[in-house]
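The next block holds one structure in the form of structure tokens; read it before the comments.
In this view, the complex is presented without one of its protein chains, the others remaining in place.
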Amino acid sequence: MMEKMIFGRYVPADSVVHKMDPRSKLIIIFLFVCIIFLANNWMTYALIAIYTFFMLGLSKVPARFLYGGLKPVLWLVVLTFLLQLFFTKEGSVVFEWGPIKFYEEGVRMGVFISLRFFFLILMTSLLTLTTTPIEITDGLESLLNPLKKIRFPVHEMALMMSISLRFIPTLMQETDKIMKAQTARGVEFSSGPFKERIKAVIPLLIPLFVSSFKRAEELAIAMEARGYRGGEGRTKYRQLSWGASDTVQLVILAVLTVLLILFRT
Amino acid sequence: MRQPIVSLKEVSFQYDEQDRKALKSVSFDIFEGEWLAIVGHNGSGKSTMAKLLNGLQFPNEGEIIVTGTKLNEETIWEIRRKIGMVFQNPDNQFVGTTVQDDVAFGLENMGIPREEMVERVKDALKKVKMDAFLDQEPHHLSGGQKQRVAIAGVLALRPSIIILDEATSMLDPRGREEVLETVRALKDEKLLTVISITHDLEEAAKADRMIVMNKGEVYREGTPEEIFSMDDELIQLGLDIPFSVKMGKALRQQGVNLPKRYLSEEELVTEIWTSHSKR
Partner (left out) sequence: MDISLEKVEYRYQANTPFERLAIADVSIHIPSGTYLALIGHTGSGKSTVLQHLNALLQPTEGTVKIGDYQIKSHQKNKNLKPVRKKVGIVFQFPEHQLFEETVEKDIMFGPMNFGVSEAEAKERARVSLTQVGLEEDILEKSPFDLSGGQMRRVAIAGVLAMDPDVIVLDEPTAGLDPRGRKEIMDMFYSLHKERQLSTILVTHSMEDAARYADQIVIMQQGRVAKQGTPEEIFSSPEDLLKMGLDVPDVVRFQLNLEKRTGRKLGKICLTIDELAASVAEMVSGGVRP
């Protein structure tokens, strides 16, 4: 039931994109978010579209997974389009029906902004679809490493993320178990008036908190017993390796940037 | 005379929030290569002992010596390299997102170079027969498998002592057997000293030596034969006696002549067969 909720879940496949270093993927996404704002006419949007679909093709992620990830945010794209359509009042009127008037500029802006939004969602979900959460964590840790100089707790943050990832499935199982136990004691989680349902959450949340604290305490003890004493002097087992394809991908993105600058108006 | 690998001398301990001492001047030795079972009902002080042995708590009085080094705040990290621990709850000691990451966790903490880590992780997982599960995530493993991974995590650090702190009490019979078999094999092969804190008397019966804890004190110390001769006294302490001892007792009550106590079923069956059936 809860498995459906995770947006853009990792889909294993044997593709160039899957094999890329998470660092290069993170850099590419970051840059993509910046350069997409360079696009401002049909030609530049076409370039962005070609690039996005090229990357999607490379990733070999089946379209239905992409759609699954898009579905919950698709209405936002539509809403953006409608907002632009109704509230931009520039250029000539292209459609008129009673008091409702659509302007040329409104249509153009609506299409562009919602397209921009659409491509952003596609590219970011491509990251989560082709990279395991732990790889993303490793990538972030490595990229943020220079921040250690200004005392930013990079290692601690990464460890926190990876432990959270490790315990998400455990907590889900636990939630399911407690819900069933309380249902057997007469709690109704899925029916009844709203006020009652809010009240029903308490017998679920309190045991969940109590057990999470207990887990955290035991985990801390176990980590200490295994010699954990902070990031100092630690080596890393998981390794990131920057390959030729990572460099090639960055070059492709650079070319795209140059083209966007050339063709924008 | 064998040299003790761990010695407890007059150790007392009291938790801050409690008014009763959890351990009252406990003294005993642990020898290299043995399997020592520390038994006692819940609240007898046996879990506190585990915490002290690994330096998660320090004694209020007395001292603990591990391979010649006194355990205190300065030596603690050195001693933790010598003593590995496996805890009760299989989930709450699994740190890594996959099996191999979890085994590597302790090695990373010690700053072992990566090439060596790879070797040690593989090696340790092979020893607990979990090498086919390198990339498996913890929620897809059984309790027994998770505990074996925890043992591998300990092994990778190459300690001389392993403490099992009720490590089998949350497992089903199959998982329990898996874990005990693994530890037994390791003990036989590597001269790993095993300290098992447990209330499973069938398991304790197979130890080399037993310590019975009660109300924070060492109640009795001896071989399983000696301990199980306590019979009903053990049951009064909230413990149990192994089946073959109970069976022997029932047979004696029925007038069957048995020369001694049998800790294993095999021995008892053999005794009945040889001394009685052949007549």
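Going by the order they are written in, the chains are A and B; count residues from 1 in each one.
The rule is simple: a contact is a pair of C-beta atoms (placed from the backbone, for glycine too) under 8 Å apart; a residue touches a chain by one contact, two chains touch by 3 or more.
Computed from a prediction, not measured in an experiment: that's the story for all the values here.
**Student:** Sort by label and list the shown chains the missing chain touches.
**Tutor:** Looking at the complete complex, the unshown chain comes into contact with A, B.
**Student:** Among the options B:N42, B:N72 or B:T223, which residue touches the chain absent from this view?
**Tutor:** Once the missing chain is taken into account, the touching residue is B:N42.
**Student:** Touching the absent chain: which residues on subunit A qualify?
**Tutor:** Counting over the whole complex, subunit A touches the hidden chain at residues 3, 174, 177-178, 180-188, 202-203, 206-207, 210-211.
**Student:** May I ask you to list the residues on subunit B that touch the chain which is not drawn?
**Tutor:** Given the touch definition above, subunit B has residues 41-43, 88, 142-143, 169-170, 172-175, 199, 201, 235, 238-240, 243-244, 246-247, 250-251, 253-256, 265-266, 268-270, 272-273, 276-277 touching the missing chain.
Going forward, only the chains that are shown with their structure count from here on.
**Student:** I'd like the Å distance between the centres of subunit A and subunit B, where a centre is the mean of that chain's Cα atoms.
**Tutor:** Result: the chain centres lie 45 Å from each other.
**Student:** Mind listing the subunit B positions that touch subunit A in their complex?
**Tutor:** So the residues of subunit B touching subunit A come out as 54, 56, 77, 80-81, 84-85, 87, 89, 91-98, 100-101, 104-114, 117-118, 121, 137-139, 153-154, 157.
**Student:** Would you tell me which residues of subunit A are touching subunit B in their complex?
**Tutor:** Per the touch definition, subunit A meets subunit B at residues 134, 162-163, 165-166, 169-170, 173, 214-215, 218-219, 221-229, 233-239.
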